[in-house]
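If you scroll down you'll find the structure; I have some questions about it.
The complex appears here minus one protein chain, its other protein chains still in place.
Every chain is named by a letter (A and B) in the order it is written, and numbering of its residues begins at 1.
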Amino acid sequence: MNTNVRLESAPSVAVVPANPSYRSRLRLNLRLRMGLTILAIFAIGSFTLPFFTDVNPSEQGAYMKNLPISIKHLLGTNSQGQDIFWFLVFAIRNSLILGVAVSLCVTTIATLVGLSAGYIGGWFERVVMLITDSFITIPVFPILIVLGALVRGRTSFWVVGLLLVIFGWAWGARTIRSMALSIREREFINMARFSGASTFDIILKEIFPYVYAYIVVGFINTILFAINTEAALAVIGLSKVETPTLGSIIFWALNYNAMFIGQYTWIVAPVVATVLLFLGLFLTSTGYNELYAARRGHS
Amino acid sequence: MGLIQYIAARVGVYLFVLFIGITVTFFLPRLMPSDPIENYIAQLQNQAGQSMDPEDVAELRASLSELYGLEGSLFSQYVGFLKRVFLTFDFGPSFSSFPRPVTEFILVALPWTLGLLIMTTLIAWTLGNSIGLLAGFFHNKRTATMLEVVGVVLYPIPYYILALVFILVLAYVFPIFPISTTIRPGPLNFEKVKMILYNSALPALTLVTAGFGWNILSMKSLSFSTKQEAFVNFARLKGVPPRTIMTSYVFRNALLPQVTALALSMGTIFNGALLTEILFSYPGLGLLMRSAVGSGDYNMLYGTITMTIIAVATATLIIDLIYPFLDPRIRYR
Partner (left out) sequence: MRSTWLTHKMLPLTLLLVLLALAACQPATTGGTEASAGGEAAAAPQAGALTDVGTPRHETLIFQTFDRKSANPDAMNPLMQYAVWRGFRELGWGYLWETDTGTGESYPELATEMPEVLNDEHTRFRITLKEGIYWSDGVEFTTDDVIYTLDTYFNEKEKLTNGNVNRIVNYVKSYEAIDKYTFEVETVNPSYDLHTVMGVYTWASAFIPVPKHIFEKEADVSAFRNTYPVTLGPYVVKEYDPNGFWQLWERREDWERSAWGWMGEPKAKYVLYKDFGPEESRVLAFVQGQYDVDTFMSPDSIKGAQERTDKITTFASTMPYHNMDDACGYGVLMNMHKAPLDQAEVRWAMALSLDLKEVGINSVNGEFKASPLPMVDTQIKRPIYFEPLLPWLNDFTLADGYKPFDPAFSSDLVARLQEMGIDASQLPEGEEAISEAFGIGWWKYDPEQAEKLFNAAGMTKNADGFYTLPDGTVWELELVIPGDWNKVMQRVGFSIADSWRKSGIQVNARQVDNAEFSNTQNTNALLTTTLNWANCVFTPNYLNSWQSMSEENLMAADASEPIVGNVWRWNNQTAFDLIAESKAMDQSDPKFLENGRMILQEMVTDMAYINIMNIPTTIPTNETYWTNFPKQDNYYAVPYSWWSSAKEMVVNIEPTGVQ
């Protein structure tokens, strides 16, 4: 569907550097701080700003069409008579909500499946991994095209979220399972088992902390996957295009040929927003990863 | 586990994936919101300007069902479908290009998709990994950070935006490449190859640009962490020249996870190629698939989706089978 799915295939991005130098540690914290700052601006901005307007951003003809940038319209208005700035604010908010919601579900499923498969092993693991591998191998785009044609317009964009969950959990499950696998044979797990801890307890208390760092990184990456896949679906018209999202704003801008007719802010603003959002998520994820490594290295 | 078991396990997974994929393929289009037979009958009636005799309609419906392979219960259709696909690779006639068989269209489209895909994946993978290696190995240099940033910025830009920017810049402002694909029929000679390359340049460029960002990022991170490992430090202390360290020590070790990742992301890469084809009207499987959805052509959908699943699963299998030769330490797990 989209390049960004590929981050999911990159457990290697989450590989923890063993022994970072002092200098690079300083930089990591900077990364984390910068990433969090960007995310905070996006999150706080898109969630609080809507309280300062009573305009419905997707209503057509609310203003004159094609107005230039001004104090009243920070990014001008588009060819449908909507305010581009407000549409973008709502779009970022909806995309974030969708991303976080999808990512919560995906991470939960991936963690449960991965941990249980890795720890329990045996035929259970084999069956689960077979299904996981199938989900990873089958190209989702054709399936999403068919499903998209089926559901579009009939339901809210939450259904799109559901589809993303269905096709998004496999990558994480695979990675977490392989991490759980390597931990399973370690000394302290056996200790715990002999001292009578239940399977659930062992998974939760002994194994979980070890994969925790990956889960956080995976969570952040999945947000990105969700936002961008929804956007890609919207652009080919298969999502709910009347709901403002980063994808639907690009859909309309392309539909009206914004670049060609000189409506640059309409198309450039969502692209820049997507890139910045990605930058924030990427910095947070790598920053957190290295911070965690540094902490472990020194404790 | 020995090598034989490893291969057997891989092939087993391969067959299972194919089975699941083809099953999903069969049932999904049944959910499609259009009925080719009723549409055809309605079209006939509208052109004739009068209702047909109910008996005639029933007869027509039955004969069309038979032609399209839609007669019988869902289960018997499913069994028949599996038989035809696995034994004879036959998907029946296309509805919208009746009565030509779907397989005919797929065989025409497949080389286009595979050609574009293999070429761009190789380029994106090699280029991305080389840049990533440099960025990771010289991670303190500004250039290294720059290269990483290139990756970070390229990676989230959606395909369609990249495609549009390339069209605008390289086909319109500087009209170097064609805006849309035109391939004339004719024998495969030097001229034809030139024509194909010339027409494939923009879609390929889009795929490469969109694809190599991730390779930069992951390779950078990998080579950075490999560089910190004890055996690399040891080699450095032993006085091995940095260039050798980079290629023989860091690259070789960082390469393996990248190969695995490539195998795992074949499906995703394929998705991108399909989308690009649609955007550039490139005559491959993706375009075939999109128009099949548009016209409610079930058989064509079965054929194209099954073909992509086979292609992706096979590519994954091939990489999996090559893997042991790259990594002598593998435990065949």
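To be clear about the criterion, contacts are C-beta pairs under 8 Å (C-beta built on N, C-alpha and C of every residue); 3 or more make two chains touch, one makes a residue touch a chain.
Since this is a predicted model, take the numbers as computed values, not measurements.
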Note = Across B:Thr181, B:Ser200 or B:Asn271, the one contacting the chain not displayed is B:Thr181
Remark   = Missing-chain contact, candidates B:Arg30, B:Lys194 or B:Arg252, resolves to B:Lys194
Key: In chain B, positions touching the absent partner   = 32-36, 38-39, 41-51, 57, 94, 96-100, 108, 142, 145-146, 149-150, 152-154, 157, 164-165, 167-169, 171-173, 175-185, 194-195, 198, 279-281, 283, 287, 291, 293-297
Inquiry  = By the contact criterion defined above, which parts of chain A meet the unshown chain? Give residue numbers in ascending order.
reply    = 30, 59-61, 64-65, 79-81, 149, 152-154, 236-237, 241-242, 254-257, 259-262, 264, 267-268, 271-272, 275, 279
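Definition applied: only the chains that are shown with their structure count from here on.
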Task = Flag every residue of chain B that touches chain A in the complex, lowest number first.
result = 13, 16-17, 20-21, 24, 28-29, 31-33, 139, 152-153, 155-161, 164, 168, 210-211, 213-214, 217-218, 221-222, 224-225, 228-229, 257-258, 261, 264-272, 274-275, 278, 286, 289-290, 293, 301, 304-305, 308-309, 312-313, 316
Request  = Spell out the part of chain A that touches chain B in their complex, as residue ranges.
outcome  = 1-7, 9-13, 15-20, 24, 130-131, 133-134, 136-143, 145-147, 149-150, 171, 174, 224, 228, 231-232, 235-236, 250, 254, 259, 267, 271, 274-275, 277-279, 282, 286
